[in-house]
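Only one protein chain is missing from this complex, and each of the others stays in its spot.
Chain naming follows the written order as A, B, C and D, and within any one chain the residues start at number 1.
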Amino acid sequence: MADVAALRRTVLEILPRVDLVIGWQRGPDALRAAPLLMRNAADVDRLIWDRTCVHNLATFLPREKGKKVAIIVKGCDSRSVIQLVQEGLVDREDLTVIGLPCDGVVSQAKLRRAADMDRLESAEIGADHVEITAAGKTLRMALDAVMPDKCLSCAYPNALLFDRFVGDPMEPPQQRQDPYARLDAFEALPLEERFDFWKREMSRCIRCYACRNACPLCVCRDYCLAESRQPHYQSQESDVREKWFFQLIHATHLAGRCTECGECERACPMGIPVLLFKKKLGRIMTELFQYEAGLDVSATAPLLTFQAEEENIVEKQWL
Amino acid sequence: MSKRANPYLPQPGTIIDVVEETPAIKTFRVVLDDPEAMLDFRFLPGQVAQLSVFGAGEATFVINSPPTRMEYLQFTVLRTGEVTARLHALGVGDHVGVRGPLGNHFPVAQLRGRDLLFVGGGIGMAPLRTLLLYVLDNRADFGHLALLYGARTPQDFCFGEELATWGARRDIDVVRTVDAPAEGWDGRVGLVPHVLEELRPTAEGCTAVTCGPPVMIRFTVQALEKLGFGPERIVTTLERRMKCGVGLCGRCNIGSVLVCRDGPVFTKAELDLLPNDY
Amino acid sequence: MAVTQRFFLAHEGPGGVAAWLSAMAETMRVMTPVREGISVVFRDHSPEAPLDFGGLDTAGPKAAVFPQTEYLLRYRAERTAPVGGHRGVKLEEVRPEGDVLLFGASPCGARGLTLMDQVLLRDGVEDPCYRIWREHALVAAIVCQAPYSSCFCNWVGGAPDDARGSDLLLAEIEDGFVVEAVTDKGLAAVRERLAVATEEQARAAAERAEAARAALPAPPDLDDCPARLNAAFDDMDFWNEAAAGCIHCGACTYACPTCTCFNITDEASGLAGERIRTWDSCMFPNYTQEAGGHNPRPTRAHRLRNRVLHKFAFHPARFGEFSCTGCGRCIRLCPMGLDIRTIIRTIEPRTATQTTESRTGRAKEAKHV
Amino acid sequence: MKIGVFVCLCGSNIAATVDVETVAESARGLPDVAYAKAEMYACSEPGQAAIRAAIEERGLTGVVVASCSPRMHENTFRRAVERAGLNPYLFEMANIREHVSWVSLDKAANTRKASELVRAAVEKLRCNRGLQRSRFDVHKRAMVVGGGVAGIQAALDLAEGGLTVALVERESSIGGKMAKLDKTFPTVDCSTCILGPKMVDVAQHPNITLYAHSEVESVSGYVGNFSVKVRRRATFVDWTKCTGCGLCMEKCPSRKGPDRFNERLATTTAIGIPFPQAIPKKATIDPDACLRLTKGKCGVCAKVCPTGAIDFEMADEMIEEEVGAIVAATGYDVFDPAACAEYGAGRHPDVINSLQYERMLSASGPTRGHVVRPSDGREPGTVVFVQCVGSRDLSLGRPYCSGFCCMATAKQAVLTRDHVPDAEIIVFYIDIRAPQKGYEEFVNRAREEYGVRYCRGRVSSIYRVGDKTVVRGADTLLGAQMEVEADLVVLAVGGQPSEGARALAEKLRISSDQYGFFMEGHPKLRPVETNTAGVFLAGACQGLKDIPSSVAQGSAAAAKALVLLSRDKLESDPQVARVNPKRCIGCGKCVSVCPFGAIRLVETRFGTQVAEVVEAVCQGCGVCNVACMDKAIQLDHFTDDQILAEVNALCREWRVAN
Partner (left out) sequence: MSGMACSELKIIGFLCNWCSYGGADTAGVARFRQPTDLRIIRLPCTGRMDPLFVLKALLGGADGVLVSGCHPFDCHYSSGNFMARRRLEVLARFLPVLGIDPRRFVYTWVSAAEGAKWQAVVTAFTETIHELGPAPRVLDPDDAPLRFKEGREIWPT
């Protein structure tokens, strides 16, 4: 990974030409970061770059539309930027992208399962391990064990779109997990179990919309169908049907756009694995259209076009 | 189960008349279905009620008929969202819900004996109408009356007939203005705060009551202060901020004040004590 | 309600947790914390499901007495006569029914109920459904043994063994819980059913609570916090910076044990429908949206400012205490890692020239080799 | 809303298997329904009168009729409610005949189904909004793109119909492919003799402005109000001065430029008029061949030109045309047989394509009408025609039949007999397609009277042996391999969309099929319209066709445009998409999915972008509505709320009154 000093130098160079630079700072504990919006040199002192920098900062870009913004991105984050540029949701001219190489971050969800993260005292992240002292106990874990799935199957360790690249580009790390491993495991369950699984998971949802608001491609914001009365897609009732339906709105609106960055699931305070929906759609997009979102600013999303003869669609035949 | 009044419960009412004021504004006259409730319905000018269209929801409106005329409760409604659109689709005989009266009222006791300047813009004329009619019904208690009423175009004035009546009276000065010159309009042209400064009303002994869109209020208040109206002598209403109307939902706060419980009527002096959050 | 009698609820056996819950379940709904994935939520108690008191209930106990959706009224239009004409509307008030035992709440969550009471049960006007839920809910909280890093209950006058808001306060010792009956309602639930705790048991419980209290770092002085916040109201640079990472979701407010803001909407189906009350969040843009289009709090900075000031300045101005129990849920659950403690501790009035300086640097770097 | 529901018995058509009284009674329990009644024949005059009376007497503000298919009577009832003062879009139909009473005999199930369909219609109606048709002005002028026979016919008919016409032709003369033909089938009359007068008419018609040597650069606007930029390519000759005397051609020293009019069978001068009957008869300089323009030397033409029309500095010129309708008549290009290597076209001099042969047959052609072998100029003894070259060939991506080649070959075979009476004439064919009037007879005459030998079979290869060209193929009827030593081989090439057709389609926002032919609005019912209102098709650009069909389509397209522009104002269908600019985030997904180019992004006064629908162009398909994520764009009359209301009405548990 690139060193933070070099990153800070680059930011300081760029800062005078832009309104703000978006990066990360230390968050509430040693393994949590928080976004940092840098407007002046003093802010840059707080900039960090390490394996806790999980947030996909692209989510702030549409909110800052109209300003000259520089953003620091990992490989996966850069795909969201590409997608936003492709959709005209951010202006490339207003944007300076600082690309980073990254071979993985740490997952709070996985850390939580392994250790008493709420009583974290100190942490040390090594080249291939994490050592955590929490609630008086010290635990040493392989880095792979606490990385998000997306890092274990990462194909794009380097930012794909950048104006400045800090550090040396990396070879894609060895794929340690199939990108669809969790989806496969889920789809191995019988249909009715899957249905009931979602009923239980969605019943925990508190309709806080963290999933939506963390999503870099959820750009409707104030006019989301979740709360809209005209059109009135769903009621405000907090029953499973409405909560689930909202996830389906989110997922279908991301079909062919989602880069599977996982922010929705990471943001969910109730630990609902909503990324599964998007993973499924991602796989469908690959199967049907050999399309992966967020790789090419000039591509056309598959659901915004068509072919008269679709190679991979076999239509229903009636006897 | 404790028997306390349910603050969310509207009273059933029926629309007895609909007046189309402008293409986007209608006035509804409503009577409560329970005659006793109608008799018990006591309020003062500036108080509001929540009108329910069942299935669409509730919205806050000033009761713009004066408490001195209780044949019906009148609400003037600008079509903006779902509830108001559904209200606009209703006609005579249709049922609505009325929850109120809610909030405080214009300080009629303090206004007694003073000159009054009403400054209204667009739909903001509705709250002023209540007070104006109340004052006219108690004409002897008040001093000189003046009304400055601005609308975007000549078609956007509400209460056309009444305006004509008031204009014909000697005991009230009525000035109307539109934002831009328009065909067939021989009245004043210009934004309300500008016209106000041109008119140069006397601040001495006078209290100004103003209501309209947020931007208009802001500049009107500035103009009034320039004209010498002290903060105690400028009164406005923030009923557009109100949500549940009964001080429970928490959403109408300005600092520690809840507009629906402590307002919606405030003097400039009172607002000056609050954070700038409205 | 000065009740100081203590009882003992064993982990196992007759007079144990399972037996007591079963007995309680005969007359009321019993909800217990269940671990699902990485969350802990209250679910209907099932004797087979293992109880889990190891973690803070993720979203707090609020929903048990202030459900995310409350049905306020039902309405129903009358049928058209064959000749046609206007129809009346029948209104029916909806009231929640049934008692509920909320077993295993956190004291900070339970204490939130007292702060919610201040808003929803104030003199003159009160929320009828909330009143019923409160009267029908029995809250059994469990004293915290070891604080989380996000805990700051002692900043706002709370403690790991704060009894406020609970009907029963349980303190875990070696082989069970020492149960303090905080209210008469609580007392009634245990008096006939549980043995009185021995003095030794009571002392063990007190010692543990004391240890938990001691484990919390010393709190900063927040006496002048409301004044400092009010003074910084117009310092938009500060609020912009504080809200920089905020994505204005509702995680903090929905998990907050004191947040009570709500929205009222109608949901119709055919001739009938309901008026419902659902949680609202001051972090949402629609929260203050006016029908005319004006929004007095257009940015997340405005909204974050209101959230912080509401808790630490506006609510105290009315009710004399912070509207915060220091439970830290907003910190734990914030997807972006925002920490309200930073704001209330560091904010101070600034002059214009100071506005660009950083004031939030905190030495919390992990060692990254 | 006050809704009236009228349940039609349709005599016994509905009443026999649906209990209409029960349906009406269930309607009385629906929201906003103030009146519900069964009617014997709702569509009859008494039925309509009853509906109108109920609207007037009961103050209904919306009407549902449960009867037959809306495809049958929606307009009837819309007019009826409109006559009673209601907006016609405050009306809905429930189809309880075609979809209910006629497809099941189970009265209980039918009655339930009918009631639910009425419920859905009422729920939708409650979300309806009165819609207004908007009216807009039109330019009473048309443009025809392409001056072949189809375009000429269209332009003449439009001009005769009273419109002014701008005719845009890419070449320096109109006439198209037909001008290159010697004779036409099946009458074997002279092509130029019948086309020439029409071309002259074009030149002389006061209503026609001809832009030759010009192309459509860009098109904006919409039906009735197109704005077309026409690029007049530089001719280097001032046509206002050129008299077409031809002196420049005589003196031009550059004589090696390809003669495109003669299909490159010959070379020609750098300056010239393509053929004697050219319209306009004006000279043009080929800048690639001109010595002055390529090397800076020469300038002879300028010296000899009696009117001083030569202008070497001339540049392309842009002309802006405002028109109400556009007819695309861009024709076709012949297939280049070089793609079929086994036929040796381009390699063997005596293998030519059918259009080249046509020029050879023509008295004004490069051989002055003599049939010769290009290799040595001798008269051929054996002439072989190979059909279906570049047609009906999946391996070339051309599975379609070009339609005209069978007849053209028969004609050329007959003409060959006239030119070379002793020649052996052989035609290799796969099938003979001769379906029109007189065609089959013509082919038979070729065989029987003109001694043309038709061999059924595909030619596998053509190769050169000495000065002969050997055609190898199979006669599938005889089941024998055949080898013919030919002197001249004519490949009957098929057609393909003309070069630039796809680019023009994009400019016109019309669609093309997989080959690049323009798509008609409906293959049967709207053969000359496109899905872009105001754009019509004529001739081979829509699909390959022969002259009579092209002419017919030219007239048809003209008639359609005349109908359109006969009105002073056009009315737009109010069932169009509408943008709520407050919700719109300006992402432009609607713009990219709209098949009609009806949506554009415009800048707001805040500097942001929002979508805007050009009502006159929108056809109301609703593709945009789905693509829009926050549903800022809604298709009127089929809004999300309207469809969701139907879904909810049919799906969700229903709480009935009382």
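The rule is short, and it goes like this: contacts are C-beta pairs under 8 Å (C-beta built on N, C-alpha and C of every residue); 3 or more make two chains touch, one makes a residue touch a chain.
Owing to the predicted nature of the structure, the values given are computational and were not obtained by experimental measurement.
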item	value
Among shown chains, those touching the left-out chain	A, C, D
Residue among A:V69, A:L183, A:V219 or A:C258 touching the omitted chain	A:L183
Residue, one of A:M170, A:I284 or A:V297, that touches the chain absent here	A:I284
Touching residue (missing chain; options D:R71, D:K297, D:R502 or D:R567)	D:R71
Full-complex contact with the absent chain, from D:L537, D:L564 or D:V593	D:V593
On chain C, residues whose C-beta touches the chain left out of the figure	37-38
Hidden partner chain, residues of chain A it touches	107, 109-110, 113, 148-150, 182-183, 185-187, 189, 191-200, 233, 239-241, 244-245, 248-249, 251-252, 255-256, 262, 265-266, 268, 271-273, 275-277, 280-281, 284-285, 287-289, 302-303, 306-308, 310, 313, 315-316, 318-319
Missing-chain contacts mapped onto chain D	69-72, 95, 97-100, 102-106, 109-110, 112-113, 116-117, 120, 511, 513, 519, 522-523, 531, 575, 593, 595-596, 619-623, 625-627, 635, 638, 640, 643-644, 646-648, 650-653
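Keep in mind that, in the parts below, only the chains that are shown with their structure count from here on.
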item	value
Chain D residues counted as touching two or more neighbouring chains	31
Numbers and ranges of chain A residues touching at least 2 other chains	229-230
Chain contact topology (line, ring, star, complete or other)	complete
Complex contact set, residues of chain B against chain D	55, 89, 91
Chain D - residues contacting chain C, complex	4, 25, 28-31, 33-36, 58, 119, 648-649, 652-658
Contact set on chain C toward chain D in their complex	76-86, 268-272
